[in-house]
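Have a look at this one before I ask anything.
Only a single protein chain was left out; the remaining protein chains are all shown in position.
Now for chain A:
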């Protein structure tokens, strides 16, 4: 290049200026795309609503299943084991066995219910009071009620314990009334797996919806993208506003989803506490904790961002200036 040309070479830009401009570009992109989304609500509202529903469903399911889990954890804390003793067991054998049980580390509480007390209780509670007086002898055995510590109240553990105790010569039968808890937990587990699967599908759906929305936005601005490429825009420069758009879609949809779930929870609060009262339970419906709401927002925003990213990296290459 000749000397006369020197004055004409491109402006030099310092690194600091570049950095400052990059920051200010990001701010502008973020603000402009947000305004764009908000300013054209008819364009974006439908998409955002669909996204919000897709995010609200797994969220509601999550809240539902953590409530269900909370209920069942209360129950398993109350699991008890009943040992019915053989009829010919002497007082000494019985006392010895009780002592042995109370030394074991698994049990919080060991309570003997002698057969005399058992029949009294039964008389009072069953309403057969007078009828029972006609029996010649007490048909009920002595029993011991065991309350395990929480860390020993797992279903499998208790099952093993019951089998072991049944081997003891003084024990006739060890009864563990937890089949229904197991069933409940099994159903819960299945529904959790289904829920996880459906959530993954819905997350995938969110990616596709955002991806498709961004694809349309890219095609709409095809000419503009060609022009900007011609005047030297890098892919990153062109990509950025689309990524921000995806991000806003995801974030706003997540906010809306949180709102939807909270409204549903609010509507359920009254009936659920009535139900809990009927069951004499102190259970109260758990809502979305602030940290869970934040997680939802983060998931929504990143799904939006990634959906946009996939779309942009796929479609931007196809647009070249001609």
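In this text, a residue touches a chain if its C-beta (ideal position, glycine included) is under 8 Å from a C-beta of that chain, and two chains touch if they have at least 3 such contacts; residues count from 1.
Assume contacts and distances are computed from a predicted model.
**Q** Which of the following names does UniProt give to the chain that is not shown: "ABC transmembrane type-1 domain-containing protein", "ABC transporter permease", "NADH-quinone oxidoreductase subunit K" or "Cell division ATP-binding protein FtsE"?
**A** "Cell division ATP-binding protein FtsE"
**Q** Looking at the whole complex, which of A:96, A:150, A:224 or A:277 touches the chain that is not displayed?
**A** Residue touching the absent chain, from the options given: A:224.
**Q** Which of A:131, A:219, A:233 or A:259 sits in contact with the chain that's absent?
**A** Among A:131, A:219, A:233 or A:259, only A:233 touches the chain that is not shown.
**Q** Tell me which stretches of chain A touch the chain missing from the display.
**A** On the side of chain A, residues 1-2, 4-5, 7-11, 13, 17-18, 20-22, 24-25, 224, 226-235, 237, 320-322 touch the unshown chain.
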